[in-house]
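Complex shown without one protein chain; remaining protein chains in place.
Now for subunit A:
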Amino acid sequence: MIWLTQAATIARRELRGGLSGFRIFLACLALGVAAIAAVGSVRVSITAGLEREGSVILGGDAEVEFDYRAATPEERALLDAVGTVSQVYDFRSMAATGEGREADRALTQVKAVDDLYPLTGTLTLDPPIPVAQALADDGAIIHPVLADRLGLEIGDPIYLGTRALTLRALLTREPDAGSAGFGLGPRTIVSTAALEGSGLVSEGSLFEVKYRMLIPGATDEQLDALEVELETAFEGSGARWRDRRNGAPQVQRVVDRLGSFLVLVGLAGLAVGGVGVSAAVRSYLDRKTGVIATLKTLGAEGRVIFAAYLMQIGVLAALGIAIGLVLGTLIPITVGPLIEARLPVPVALGVHPGPLFEAALYGALTALIFTLWPLARTEQVRAASLFRDATGTSRVWPRRRYIVALAVAVVALVASSALLSGIPMLALYSAGGIAFALALLIGAAWGVRRLSRMLAGTKAVRGWPALRLALGSVGGPGGEATAVVLSLGLGLTVLAAVGQIDANMRAAIDRDLPEIAPSYFFVDIQPDQIEGFLDRVENDPAVSRVDTAPMLGGVVRSIAGTPASEFDHWVTRGDRRISFADTPGDGTRIVAGEFWPEDYTGDPQISFAREEAEELGVEIGDAVTMNVLGRDITGTVTNFREVDFSSGGIGFVIIFNTAALQGAPHTWLSTVYAEESAEAAILRDVAGDAPNITAIRVRDAIALVTEALGALAAATSWGAGATLLTGFIVLIGAAAAGERGRTFEASVLKTLGATRATILTSFALRSALLGAAAGVVAIVVGALAGWGILTFVMEAPYSFEWRSALLIVVGGALATLLAGLAFAWRPLAARPAGVLRAQD
């Protein structure tokens, strides 16, 4: 092992030279590691916050939820036996400033609570009065956004359905907001008593009732046991269980997804950084060729040299990773409060070792992968190279053991990212994508160099010295072409992919949906209101189409004798909205069996949605038993319908014949397709005449989705931005490294009679050429990645978005141009004598 000691000695002496040549190396590695560590830390902070505050977010240690009904006295008794129980109604409704057609109305998510609310956490109100005081005597608490929208102030009357309430306070912080997920309207909180006579939670209307339980000292095991116990007791009742460990499943899901996705983007950034690392190591070792050859002349073995330089790079990599980890820890702590303010859940800020380890691992592997190749070549440096010019060195393959080591490192990186990201398939595809992009970029760099070389030699460019010079330096030996094309190209590829996905999603929402989607969903129309409702909307010339359907809640009990609990499908889980009809209705296709005749009164029959029937294995002739408002009804499936849920219209999985549900309490659902200009008047009239009807404006819902997508796109853009920033650093590194060469060239050219304009043009052409090459590859790979993600992950149609693509090519060319020109000043300004004499 004496050779290792020798290597260490050499390494130590070489490192005394300082870090000046390694700024880009350190920056690339630190930035990549910092981005991954920061994203991971934020994700873990949110998850930890969700865990720590689980019961506050849920509003209790556990919750049992019913759809469209409250618990029966027997059910309630079972719950009361468990612990302290608080009952919360949750539903959508319209909040109004008054009664009749003149009032302003807005959609709101209402929570009607009992005296115990909130069981956990505290509500923050403005003015700071106790909750009980705010809710007493028909008081209401609303979210400031709703107050703004309706122009309400404290003390003003506010109407829910037919009930007049008084606005007492604004809701500054709602501890259990996260458990509701992302709602369509701002929050209103009233007491359950205030709902009486509002006509809002009658039988058949859409609402949820939650029973939140405080179980002092309950362990997770006890909660598990309780879940099993209650699920058995409530079998077939449609009750759903949730406990403090899963307080905000929607938020958790979004955070997990986004976090994983951003880590993948971060890996792409690290790959870009790897290019910079590789370029830095290459140029360092190029400068060391003399030293290496001298050491060999003095008798140092190849492995000693390799180990000596590996140690140096290792020390530097450790430093870069350490800087990255510090940044990656500090960034979330500084921006954490900003993130917390935008999320309905608390964030546990702090140092989380998991993501830091993950980032360090990725950083170390990336550094190894991108430096092994040039390092391995040091073994091949022959003593004779002391006496030959360094440029145009022959390309030799490193020895096999280094290639094997390289392969192992690549596999380790891909495998660890697949395992640690939690989205293994996407991680594998991303790794493949990055590798493909890198390969394509290496090919492109090679191609651009070959092409430039060829063009430089053709007659076409003769007489255009600036162009020929640019082509010559792109294509000639020892250029910066490869590093620039690789780093910028990879950065732009990530940006292009994100751009393509974002543009496609937006286009899909902006363009496709509103054309076929209705203007309004009206829900909770009572049977005695449907006539007046239809009278109003069907006689409006601005309305092109009105669809209505009766609706009621039901729970699937069994299908063809098999209990619902044995299926794992959303249709058999909890309450389903079902309907009844005499005819299939316009635009519905019967794909198997036969729909019952119009005045059919025989045994109950069921029409099932084709896709769901296939998924559940339902066949024509199967008996399906449903519990509809406490009564079991068994029907025979006699036909399958093709239902398109994505078109935004009405679609039910299960439809009975009308006679089968005769007398069951129900409400009507209606979709109205109207011109945008007529929408406001329709809402005013419909809700003015029947205040219990809830109107969901599709345009608003779409705006919400667009906004959410915008936030996602913004988060992703930040990730892509970090990648691009790394690319830009590499670019600047390459430009700075090339500055000496350009200064020399400019001086020689001046001597030969070139003006500064000619020289500058040549530099600009060279940069633009490389930038454009990187941009074109970025578009090809970015479009492919965008297509892949949209088609296979998001299952959405893809179309090439040329505007985003064009921006990226132009941006790429500009970025290189800028970096190139930033380092053109000194070469242009230098007096030839100073430069050329120094070279003597």
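Criterion: a residue touches a chain if its C-beta (ideal position, glycine included) is under 8 Å from a C-beta of that chain, and two chains touch if they have at least 3 such contacts; residues count from 1.
The definition used in the following text is that contacts and distances are computed from a predicted model.
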Omitted chain, identified by the protein name its UniProt record gives, among "ABC transporter permease", "Cyclase dehydrase", "Pyruvate synthase" or "Lipoprotein-releasing system ATP-binding protein LolD": "Lipoprotein-releasing system ATP-binding protein LolD"
Selected from A:R69, A:K210, A:R536 or A:K750 as touching the chain missing from the view: A:K750
Option touching the unshown chain, where A:R101, A:R253, A:R462 or A:R631 are the choices: A:R462
Residues belonging to subunit A that touch the chain removed from view: 389, 391-392, 456-457, 459, 462-465, 468-469, 472-473, 475-479, 741, 744-745, 747-758, 831-834, 836-837, 839-840
